Every structure is written in structure tokens, then in C-alpha cells.
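One structure below.
Excluded from the complex is one protein chain; the other protein chains are retained at their positions.
Think of it as A and B in the order they're written, each chain with its own count starting at 1.
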Amino acid sequence: MRLVSRKNANLLITLLSLAITIIAIVPLLWIIGCVIANGASAINLEFLTDTPAPYGESGGGIANAILGTLIINAMASLFGIPVGVLTGMYLSEYANSGKFSSVIRASVESFSGVPSIIFGIFAFTLIVTAAQHYTALAAAFALGLMMVPIVAKATEESMRVVSDDIREAAIALGIPKWARTVKIVLGVARGGVITGSLLAFARISGETAPLLFTSLFSFYWPTGIDQPMATLQVLIYNFALSGYPDRVLQAWGASLLLVILVIVINVAVKVVTRPKYKEGF
Amino acid sequence: MRSKKSSANYNRQDTIFKGILISASLLVVGLFVALFLMLIRESMPSILGNGFAFLTGTTWDPGKGVYGALPAILTTIATSLLAVALAIPVALGIAIFFTEYAPERSKFPLTLFVDLLAAIPSVIFGIWGLWVIAPLIKTYVQQPIVASIGFIPIFGGPAYGISLSLASLILAIMVVPIIASLTIEILSRTPVSLKEGMISLGATKWETVKHVSLPFARLGILAAVMLGLGRALGETMAITMVIGNSYMWPFANPSIFAPATSITSKIASEFYEATSAIYVGSLIELSLILLVITLATNALFRYVINKTNRGAKRQ
Partner (left out) sequence: MANGSVKLDIQRLEAWFGDKQALKGISLRIKPKTVTAIIGPSGCGKSTFIRCINRMHELTPGNKVAGTILLDGVDIYNDMDSMDVRRKVGMVFQKPNPFPNMSIADNVVAGLKLINAAGKKELEEMAEENLKAVGLWGEVENDLKKSGASLSGGQQQRLCIARALAMRPEIILMDEPTSALDPASTAKIEELMKTLKAETTVIIITHNVQQAARISDMTAFFYLGELIEYDDTRRIFESPKSPLTERYIMGRFG
């Protein structure tokens, strides 16, 4: 093959891959642009402080959904992060290649492959049917369970790369294993655990399916964790499909808030974890 | 010198701590088993009531007590495969550009974009797909195609906008960053010595990618595709908002421009209103089928990857 046509092939691939990359970025910018363009006009004081107006009426806000999302996410994290960290700790520091460890690993791995709606159904069958009504607690359980594999993996990986020298130094100081693991190894690995937890938090903030038959929705302020509760995600879903232009606009506004939350967390994590040095080639 | 008493103390503390960790891990295992058991138990009314016809039936009419899930199952599989098929070349393009051609300083913003695309909540993909993309796609893509090659059944009209094809497209956009970021990671690990070997023979960058990097990354790319496929299979909100929620596809209308229903969109849109035990049971049986499809797909991929790995090591 002549050198010119080989170089042309290379040039073609360069341009093609560049074009593809640009095309792939377009949806991101488009979505963010739409969300800002459509949602910005919906945001005002009433939007942020009032509860929704009934369908067909104008005005109202999404404040209860903002609060609901925060409450449910907080509860989910209270469950998901500790369980995830403990499991990850076990896998990193105590697990061997035995059957027990493989079963745990397989469970964590399988959980990360489970579709999100199934977590909702699981929570429904466990909690909602027992309680005889929709509850925010069930939603927190579903979302918390979704966090577990993310946090567990992040914890296991961050702790695993802590060098054995550090562990040996701790042993030499006569520190018992539990303290070595929690105070020393986890201390070194805490960056990875924190970013993993943040990413898990951002992830569940965007999950809607598990909420559809657990926390359901509400037009009112949260009345208790054993009751339905409004969330940003479900609000967006309901309002966007409602067909009432006022509500659709508010769905865009809620989307803007949600997007800002998710982007801020992801950018923060990315900036904090960027590699500080570059290797050649 | 450490006293015997404090040694015993330490041992006890260690045991308690290990017990806590094991409990948490067992909780995870237990919950996974419970998940399966609950799904099976709650689908019983349907498994017993609908029997095998559930999997082969093509009509879904709760009012008449008829529950056939085949169109939903086929739709789930079709949209996922289509989405991944669309996403793979794009993801590869991004990964190749990033690892071989992108200037150093563009790499951080690039990975940021890819990660952000992956982080956008699916319900927002849904609202964007529904209100922004659907009308555009209907007018500028679907209708022209129908006008020109609409005599072929799968491209037949009318163009609904909200349809199987739109769902696959949105799904593809959601899956691209997943495949791309994993592929970038795996391609970056190509040993420099191998690339240098190829370059020293006078290869172009593309030839090096084609003959060294991509073969090296084969299994990793397969794993990335597996992850993308898993995501596509389980996606609910975006699909529900743009797929149309109708049993038209594929038996009543095989066109990709027709509305359809996937397993997830059916569950999402009907669960709240399902009242009878067999109705709820049918929807839960649907979710069980989805879970089985997803886990089986993962297991299949893992098997292929492990087998290929072991084969390579034996050499």
C-alpha cells in the first residue's frame, strides 16, 4: 500500500473520530441548554417555596418535592453508605478466595446489574404491602439498596490499593486489626470512599423508577416517612406527561434544579480526583 | 510489654468488628436472595393463573383477564440491542479519538463531558426526548424515511414520533458514555512497548490502533458492551416517556416508527392502577423475566470473557 493512502486512512480516522466525539457531545449540551432555557423562566420565589397547585390552575411551586428529595436521599444514604462501606471493608481486608467471599462478591456484583425498577418492586413487596400504603421509607430503602454496590465497590477498591507497608507499620505498632482497618487503612482510603458515596448520592438523585410505587407522589408537604412524599424526579415525570403547559414548564424548572445538583456533584468529584501528573505517550 | 488482658481485649474487639462486617455482607446476600424470593412469590398469581401463555401471548387486556407479555419482551430486547448497536461505533470513535488523537489539554474536559452525559438523570432524558426530540425526529427523520422507503414494513408509516426507534435512539445516547469511558480506560492500558514495536515498523497511528490497541482491548470492550447492554435492558423512565406505551409493535405494526411497550414502560405506567392480584402478579412476573434476562446476559458475557482469558493464558 502506498504511503499516501495509508496516511490518508489515518487522516480519515482522525477526522471521523473527532466528528463522532463532537456529535456525541451535542446531546449533552443540547439537554443542558433546553433545561436552562425552558426551566429558568419557571424558577421564582413561589416556585421554590410553595407546594404545587392542582392541575389546571396556574402558580404553585415544587418546594415539597425539593424537601422530599432531600429527606429520602438522606434516609437512603443512612442505609446505603454504612452497609456499602462495611461490605467493601470486608471484601478488601477480610475476604479470601473462599466460597463465602465469592458469594458476597457475586451478590454485590449482581445487585449492580439489577434494573432500578426492580428495586422499587422489591421495596413495594417488602414494605408497602406490609404497611398497606405507600411510604417514603420504602423509597429510601430501594434507593439505599441501589447505593450499596456503588459504595461497596468504591470502598473495596480504595482500600485495596493502600500499600501493605502501611498495614505492616500499623501491625508493628501493636494496633489491633479493627483499629488498623478503620483508623489507618480507611483513613488513607477515605478520599475514594467519599467520592464513591457522593457519586452514589448523585446517582440516586436521578433515579425515578424505584420511587413510582414506593414514595409515589404528593401535592402536599411531607407528613411523615410512612406516607407518600413528593420528589423532584417523580414530579418531573408526572408534570411532563400531564399535558398542562403550566405544569410542563414547572417540570423543566425542576429538571434544572436536578441537573444542577447532579452536575455540581460530578464536577466536584472529577476535579478533586483528576490525576495530578501525566505519564508520557 | 502488652499484658495478656489487653491482648484478650483486642481479640474480642476484633471479633466483634469482624462480626459487624460479616453481618453487613450477609445482609447484602440475604437481601439479594430475598429479592428473588419476593419476586417469585408475588408473581405466583400470574405464573399459576396465566401459565406459559404469559410468555407467548400477544394480547394484554387486564379487563378480560388476558395477559400476554411477548410484545413487551421483544420490545425490551429490540430496543436494547438497537441502542447498543448504535452506541458501539460512537463509543469506539470517542475512545479512539481520546486515546490517540486528542491533544493533552482537551482530555480533562472530554472525560468531564462523557461523565456528565452518563450522570444526567433518565427522567430528564425522558422529558427532553418527549418534548424536544420527538417532534423534530417525526418531521425531519421519520416522515421522510416513510415517504421514501415506507413500503418496507419495518419502515412503514405512519410516523408517530414517539416510537420504538425514538426510544432506541435516546437509549443509545444514554449508553454511549458507559461504553466509551470503560473503553477509554482499557485502551489507555495498552502497553507502550507494544505500540512502540508497531510504530518502529513504520505504522501510522490508526494502524497501531487497529493492529495493537484494539486487539489488546478486545475483552475490555466486550465488558464495556455488557455494561451498556445491562443499562439499556433496565432503563425505565426515558423509555416510558418516549416509547408510546402501546402494544402495536411488533405484531400489529412492525414498523420501528410505531409506538411500543417495553417491560419497564409497562410496569411503570400500569403498576399504580393494577388492582387485582393477577394483574399485579403479572406485572411482577414481567419484572422477574426482566431480571432473569439481565442477569443471564451478564452471566453469558462473563463466561465468554473468562473463557477467552483462560484460553489466552494457556498459550
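In this text, a contact is a pair of C-beta atoms (placed from the backbone, for glycine too) under 8 Å apart; a residue touches a chain by one contact, two chains touch by 3 or more.
Everything numeric here is computed off the predicted structure, so don't read it as measured data.
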Among B:E207, B:E235 or B:E270, residue touching the chain not depicted: B:E207
Residue touching the undisplayed chain, where the options are B:F216, B:F257 or B:Y279: B:F216
Where the unshown chain meets chain A, residue by residue: 1, 3, 6-7, 278, 280-281
Footprint left on chain B by the chain that the document does not show: 104, 191, 193-194, 196-204, 207, 211-212, 215-216, 218, 312, 315
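As a working rule, only the chains that are shown with their structure count from here on.
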Chain B-touching residues of chain A, taken from the complex the two chains share: 6-7, 9-10, 13-14, 16-21, 23-25, 27-28, 30-31, 34-35, 82-83, 86-87, 89-91, 94, 103-104, 107-108, 110-111, 113-118, 121-122, 125-126, 145, 148, 152, 174, 176-179, 181-182, 202-203, 205-209, 212-213, 216, 233, 236-237, 240-241, 248, 251-252, 255, 258-259, 262-263, 266-267, 270, 274, 278, 281
Residues on chain B engaged by chain A in the complex (per definition of touch): 2, 10-11, 13-14, 16-18, 20-29, 31-32, 34-35, 38-39, 41-42, 89-90, 93-94, 96-98, 100-102, 104, 108, 110-117, 119-128, 130-132, 173, 176, 180, 192, 195, 204-207, 209, 230, 233-237, 241, 264, 267-268, 271-272, 284, 287, 290-291, 294-295, 298
